[in-house]
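Please read through the structure below; I'll follow up with questions.
Note that this complex is displayed minus one protein chain, with the remaining chains in position.
Our next item is subunit A:
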Amino acid sequence: MLRYCLHRLLVGLAMLLALTVLIFTLLQLTPGDPIDAYIDPNVAMTKEAMDALRARLGLDQPLPVQYLAWLSQAAQGNLGHSLQRFNETVSGLILSRIGPTLLLMGAGLSIAIVIGIASGILSAVRRNTVPDYSLSVLALLGISSPAFLTALLGLYVFSVRLKWTPSGGMLTPATDFSVGDLLHHLILPATVLSIGHAALIMRYMRASMLEVLNQDYVRTARAKGVKEFWVVTKHALRNALLPVVTLIGSTIGLAVGGAIFVESVFNWPGMGLLLISAVETRDYPVIMGATLVIGACVIVVNILTDLAYAVIDPRIKVA
């Protein structure tokens, strides 16, 4: 088992290194650099002046030198300074953004899990009735609506028209911090983020529940006179949940992608917004650092999933 763990860790590290090389290379292939991003073409600037700015940022060094310099610093935990922001370290930027992203993803997934599981059970128990059809229509809508569309639609309906929620940001400017204010800002982006996941979980839950409800032991329970409520919640639910839990684990990666869209529409100050603004301004150290951290998280989650499988299911070969 220890050998298996070590092996997985080494593979993970190699993948991370390969990821940094890939991102660095892709960044060099991306046209434009931080200085190009700086200049408004309508208010032109001389190339000489641009080159002077470029030299100040060390962008005139050869590429392998730039990469190795970055890697040796990164290995020591120093991800460098942002090229576009004011004296901010990349690690500081990332640390300040991980919290809001986790909050948004956590809230979104929680809403998705609660709504998805509850509606999945309801659909299965009330199979082929109006509630089942309604929920299925909604689930179909949810799965087929891209996040940027639901985000803009949500913004229009709930912020612009109904004025129930703020249109963006995490806290109201120029006011003291309050949990209520934070939740008020959180509810709409988290709900938007949850829609696709809730729909997916609902479909899985419904299918899994229907299968379990037809099992012999459920019929036995009913034959013994157990009330339907207890049949569903005590006997069927636990077994039906197993495949859904696996699904939830694997959608965490998807949630990262969704969060990037939602963060940019709602100006939520998380990793997604950081990454998007870094790409727009060609802020290389921030792009590298943020990708490294996101990549590391995904790899660690994958390793943990693999290890958990190995523990739960002995049929998976540990070698």
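Simple rule for what comes next: contacts are C-beta pairs under 8 Å (C-beta built on N, C-alpha and C of every residue); 3 or more make two chains touch, one makes a residue touch a chain; residues count from 1.
Everything below uses one rule, namely that contacts and distances are computed from a predicted model.
Candidate names were "Putative zinc-finger domain-containing protein", "Peptide/nickel transport system substrate-binding protein", "RsbT antagonist protein RsbS" or "Peptidase", and the UniProt protein name of the unshown chain is "Peptide/nickel transport system substrate-binding protein". Check A:Leu138, A:Leu210 or A:Ile252 against the missing chain and you find that the one touching it is A:Leu138. Set against the missing chain, the residues A:Val11, A:Met50 or A:Leu71 yield one that touches it, A:Met50. The chain omitted from view is touched by exactly one of A:Ile121, A:Ala199, A:Val265 or A:Ile294, namely A:Val265.
Subunit A residues in contact with the hidden partner, per the touch definition given at the top, are 30-34, 36-53, 56, 81, 84-88, 93, 96, 130-131, 133-135, 137-138, 141, 152, 155-156, 158-160, 162-175, 180, 183-184, 187-188, 191, 264-267, 269, 273-274, 276-277, 280-282.
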